[in-house]
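Heads up, one of the protein chains got dropped from this complex, but the rest are sitting where they should.
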Amino acid sequence: MRGFVARRMAGMALVLLAVSLTAFLVFNVIPGGDPTVRIAGRSASEQTRAQVREDFGFDRSYPVQYVRLMGQVLDGTLTSYPDRVNVRDEIVRGIPATASLVIGAAVIWVLFGVGFGVLSARYAGRWPDRVVGALAMVAISLPVFWVGAMLLYYLTYRVELFPPGGYVGLSEDPGGWLTHLLLPWFTLSLLFIGVYARVLRTSMLDAEHEDYVRTARAKGLSERRVMTRHVLRNALVPLVTLFGLDFGAAIGGGAILTEAVFDLHGVGQYAAGAVDSLDLPPVIGTTLYAAFFIVLMSALVDIVYGWLDPRVRVDG
Amino acid sequence: MAEPVLRVEDLEVAYATAAGPARAVRGVSFAVAPGETLAIVGESGCGKSSAAHAVMGLLDARRASVTGRVQLGARELLGASHTERRLVRGGELAMVFQDPLTSLNPVQRVGTQIAEQLHAHRAIGRAAARERAVELLGRVRIAAPAATVDAHPHELSGGMRQRVMIAMALANEPRVLIADEPTTALDVTIQAQILDLLAGLRVELGLALILITHDLGVVAEIADRVLVMYAGRIVEAGSPAEVFLDPQHPYTWGLLGAIPRVDRPVAPRLPAIAGLPPSPLAPPAGCPFQARCPHAVAACAELPALEARAGALGHADRCVLSPTVKRARREVVGRIGLEVSA
Partner (left out) sequence: MTSAALLEAVHLEHRYGAVRALDDVSLAIAPGETFGLVGESGCGKSTLARALLGLLEPTAGTVRFDGRDIAGLGRRARRALCGELQIVFQDHSGSLNPRRRVDRIVRDPMRRHDPNGSEGLEARVAALLEQVGLSAEQGARFPHELSAGQRQRVGIARALAPAPRLVIADEPVSALDVSVQAQILNLLCDLRDELGVTWLLIAHDLGVVRQVSDRIGVMYLGKLVEVAPTPALFARPVHPYTGALLDAGPVPDPRASRRARIVLSGDPGDAADPPPGCRFHPRCPRASALCAESEPPLVSYGAGRLAACHHPAGVTPEELAGARVAPASPRSAGDALPRAPYSSADSGASSSPSSS
């Protein structure tokens, strides 16, 4: 186990290095991103600009700039170029919103995704399966921002059932926290419900043909027990991997569209804003944050997988 | 034969396919008494597995239609309710499958799987179930039952896994055990052990054993009666001595001749049956073997009845040729040491 953890941590360091390097290089290559102009202002004089360049180190070579940036990341002084806001503080500020959104949505999408998946598999080929299948396709195809925008329009504007976006802290106002999150939860989970229902359906139908399910029936077990203990238990395993990665990506700030549409000011929205304004430090910060979560979740998934399927034990 | 514990009459199984019904079993009847071993022999597609699954009630009603009569003791199974059938399955009527690696749940411990079967059929506490699981593992001659009970299937060898499957099937003291190719996936030396085990259990427990296999050697080892199936029908039935030493049906000759034997001199060529079995989508009307039979005559176009023609009452076959002609035409006498009786 210790070997596993050590290997994964080494892997994570490599991933973070690669990710930050890529972000850094991309940003320095794309046009229009010259930070000097953004910091100094458009009408700054050449002298001001030269000063800015020197202060920020833009006149140095790329490796030096990179190392400097990484130094700032490590001691928490990474600062946004135009408005001199500390990146780490901003990310930390956005975490409650992102976490509330993603965790809540995850609970919903797992429950409903699995529920619909089991329903589809149980009635495979018949009308409940077809209906769920069609709905799943719709859910997957609808663009997240459109769903969000529609919900906002109809349920917060036309009819004022829900607050029109924004985030309210749980400790501040639990009721408000909930009402502000209901629509975003629905919006974010819709896509995943569709995917998980389809994936689980296939997985269950495959598992049902396995020999050990036939044995379970031959043992005289009730159909319910066969479905839960044998079919579902084995069919859920691939879903675990999927969930790990989806959740990791979302909590790492991947729910950008939902956060933006509902103006939740989470990490995703922050990242989006940074990209929009071509501001490198927050981009580096949020990218590293996201990569960290994905690597972490991927390691957790491997461990859980080994626990679920003893044939694939994580070697220590 | 003593009073049979399981009686099957006119069993027919047809699968619904896109190309129409696939008639896998076409009118099969047999009976088996306690302590008796009935072997059903045939090649892939002959319907033997389908018949077994139908008796157990494992066929999905949406995909397969099953008609006929299956009587366990005094009870008729085919018309019974789902619940009734489920209570019998794994209880009085148990089944062991071919590949123990895929037939056991890979993520569950072996003891749990055995206990599950116990719980499904009787009120028993967890500790008692576990004890019984250990006892059953010992009954199937597993070396360290208390340790094995907590193992997962992939941690055990092929022979041990098959013993686990047998232990599971015995959990509720069945009256009939159906073994579908129980030794095919195992090494030959392990196969011998498992056959020994099954033979011993049959005597110990008074079980009726139905053994389904394509391996004639296995049949000769432990069967009391043999049914030879082809294209969904029984073409010959009798004791092993009758079927192996005085086979009456050309398909049986073909099967016996095709086996490469170690107990007889090597033949330069194995007499092989030309062609392929008929598709269950288009089963032939008359004798099922007619198209491939080198001895077919015009009368074969009508399905011969399964009746005793060779003298011995229990030895029935579906070939209209007279026994004298058959004995003359059998080309495998020298190869398989047939006794040409008077």
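Going by the order they are written in, the chains are A and B; count residues from 1 in each one.
Rule of thumb we're sticking to: a residue touches a chain if its C-beta (ideal position, glycine included) is under 8 Å from a C-beta of that chain, and two chains touch if they have at least 3 such contacts.
This one's a predicted model, so the numbers in the text were calculated from it and none came from an experiment.
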For the chain not depicted, the shown chains it touches: B
Residue of B:V149, B:L216, B:C287 or B:C300 touching the missing chain in the full complex: B:L216
Hidden partner chain, touching residue among B:L276, B:A298 or B:L313: B:L276
Among B:L255, B:A296 or B:L321, the residue in touch with the chain that has been omitted: B:L255
Interface with the undisplayed chain - residues on chain B: 43-44, 141-143, 157-160, 187-193, 195-197, 200, 214-222, 239-241, 244-245, 254-263, 266, 268-274, 276, 336-337
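We adopt the following convention: only the chains that are shown with their structure count from here on.
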Approximate Å spacing (C-alpha centroids) for the pair chain A, chain B: 55
Sites on chain B touched by chain A in the complex: 56, 58, 86-91, 94-95, 97, 99, 102-108, 116-117, 120-121, 152, 154, 165, 168
Chain B partner contacts - residues on chain A that touch it in the complex: 210-212, 214-222, 225, 229-230, 233-234, 308-311
